[in-house]
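With one protein chain withheld, the remaining protein chains of the complex are depicted in position.
Chain naming follows the written order as A and B, and within any one chain the residues start at number 1.
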Amino acid sequence: MEHVADPLVKKPSVLRSQSETIGFVIMTAALVIAPFVTYPLFLMQAMCFALFACAFNLLIGYVGLLSFGHALYFGWASYLSAYSAKAWGFPPELAILTGTATAAVCGLVAGSLAIRRQGIYFAMITLALAQMMYFFALQAKFTGGEDGIQAVPRGVLFGIINLKNEMSMYAVVLIIFLAGFMFIYRIIHSPFGEVLKAIRENEARAISLGYKTDRYKLVAFVLSATLAGVAGATKAIVLQLASLTDVNWPMSGEVVLMTLVGGLGTIFGPVVGAFAILVMQFKLAPIGEWVLVIQGAIFVSCVLLFRRGVIGEIANKLHIRL
Amino acid sequence: MFEIFGIPSTALFGQLLIGLINGSFYALLSLGLAVIFGMLNIINFSHGAQYMMGAFTAYLILKYSGLGYWPALIVAPIIVGFTGIIVERLFLQRLYKLDHLYGLLLTFGLALIFEGVARNYFGSAGLPYTVPDSLRGGQNLGFMFLPNYRAWVIAASLVICIGTWFVIERTRLGAYLRAATENPTLVRAFGINVPRMITLTYGFGVALAAFAGVMAAPIYNVSPQMGSELIIVVFAVVVIGGMGSILGAIVTGFGLGVIEGLTKVFFPEASNTVIFVIMAIVLLVRPAGLFGRRA
Partner (left out) sequence: MRKTLGLAAFAAVLACGAASAQQVNVKIGVLSDMSSLYADIGGPGSVAAAKMAIADFTKDNPNVKVEMIIGDHQNKPDIGSQIANQWYDVDKVDMIVDVPNSGVALAVSQVANQKNKVFIVSGAAASDLTGPKCNANTIHWTYDTWMLANGTGTAIVKTGGNTWFFLTSDYAFGHALERDTMAAVEKAGGKVLGKVRHPLNTNDFSSFLLQAQSSKAKVIGLANAGGDTINSIKQAAEFGIVKGGQSLAGLLVFASDVAALGLPTAQGLVLTETWYWDMNDTNRAWTKRWQQERQGKWPTMIHAGVYAGVLHYLKAAVALKGNVSDGKTVVAQMKSMPTDDPLFGKGTIRPDGRKIHPAYLLEVKKPEESKHPGDFYKVRATIPTEEAFRPLKEGSCPLVSG
């Protein structure tokens, strides 16, 4: 049975996890220095999207499931985080937890419906469910419809850290991102993760070995949705806004694009992809409408020529794992 | 004017009519998707964009050559279908050996390109395209007012849908197509040019989408995002109907349009989401779809 991500490591190097550790150190160092050189608000946004992409990659890269409606979890977590902070007065840590919990529940419901089908049908179902929740967001009173939820307070974290201070907010977002990233890393390199990869390679064989693959897929789905929720909930606090853009299908498409560009099935790919796409959007903002065309062109060229993505190609050339 | 369940008949029949019209578009588009999927095993995400291209082509034909609606109905699908053939030859052919999901991703990328280009040149507000004079006005049926153009839309869609079904299920050409879907190598061994059939089938599916686009132009206004809004609903329709049968796509398309129209009357807030809710229910009860065969 075909699977989406080609096996990346042809000759596993003995030092395989060293490359990943080095990569992690470089990434963390870069993110620590960056806010002193670049606009911190942009970086925080990029980290939220990077986490979102990593969560998405968990499903497609390691289980082989293309979720085309991942904006559902990102966006609804964003809404609930924003609403609980603004209308219920939750402190930021509780707001983010609320958002994350919302995403987990949505992931459970959506996942149990979508897992019933395979491959393309799975993708179409996730898209359709996301669209349904988009319409729900459009009409529900508390989401503010076209206006979104604005003026979300940054609040005071744990009662001591004032998040209105840009650098404090940055530090918090950085920690959340790194924690999420490491969590995904642990999932992938655990026995659970090995079963997931087995399902990706050959589901029939995994079933014949006695694994209840549907259950594994559902758990992976919920984990992916929950982490996407963490990203969305954090973004709402950072940008102090939750809007329809977060639940709409172009957002789902964008996270696919980020992961594709960065490299499906690599651990750093989504991070690189997210930053790359956001920088591109930023730089091309003056010629606004061309962004859509360029994103489409990148999609097409990645699928045709560049299936491994940036990190994937690097990893393949150097015979390391990234 | 009389009342049914407390709703005035004008409103009820009016919404049913709109439901049938929406259903016509759902049927035409899901038919096109089903035909393409049947032959190529590719989900054509750019179907919505090609529908939009049909509408834009009609608009441009009118603007630059003065040719109106009736010529556009034939010319636009041919032009857009031709671009579809180019897409198939250049891009899709390379993906047949890979996982189907790559086809979905590629056509998604193409959809973005088409929509982005349209938005760049035309802005994202709607462009006007008027109802042809021969179809203007309407009939006052007593219990409702039926615009002529909308009646035409329903009639034309039915004809095209049934015609396509007939060709695929009841003619020799259709038999070759169906055989090639099941066993391309064997059919090739019989001397039939399967790759060309595949290309033409894709072109035909795309032309169907463009045809729907031309029909939509006078009532829905020509805008770059008209396709993307519609295509996701069509996906749900396709999941409900199951990709297995052409007839299933047609019946499900019209049926869901009518159900949506009824929902607008009795429960307007849910009208956007009712099709997706039905999809969820069908998935729980009959995962292969109403007319689908187990994959």
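Here is the rule we go by: a residue touches a chain if its C-beta (ideal position, glycine included) is under 8 Å from a C-beta of that chain, and two chains touch if they have at least 3 such contacts.
In this text the structure is predicted, and so the values were computed from the model without any measurement.
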item	value
Chain not shown: contacting residue from A:176, A:241 or A:267	A:241
Contact partner of the left-out chain, one of A:92, A:148, A:263 or A:296	A:148
Among B:131, B:179 or B:270, residue touching the chain not depicted	B:131
Chain A, residues in touch with the chain not shown (by the definition above)	39, 41, 138, 145-148, 150-151, 239, 241, 243-246, 285, 288-289
Contacts of chain B with the absent chain, listed as residue ranges	8, 10-11, 14-15, 18, 119, 123-126, 128, 131, 138, 145, 147, 149, 219-221, 223, 226, 261, 264, 268, 271
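Please note the rule applied: only the chains that are shown with their structure count from here on.
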item	value
Gap in Å, rounded to a whole number, between the CA centres of chain B and chain A	32
Touch list for chain B against partner chain A, complex	43, 91, 94-95, 98-102, 104-106, 108-117, 119-120, 228, 232-233, 235-236, 238-239, 269, 272-273, 276-277, 279-280, 283-284, 287, 295
Contacting residues of chain A [partner chain B, same complex]	2-4, 66, 68, 113, 116-121, 123-125, 127-129, 131-132, 135-136, 138-139, 249, 253, 256, 260, 289-300, 302-304, 307
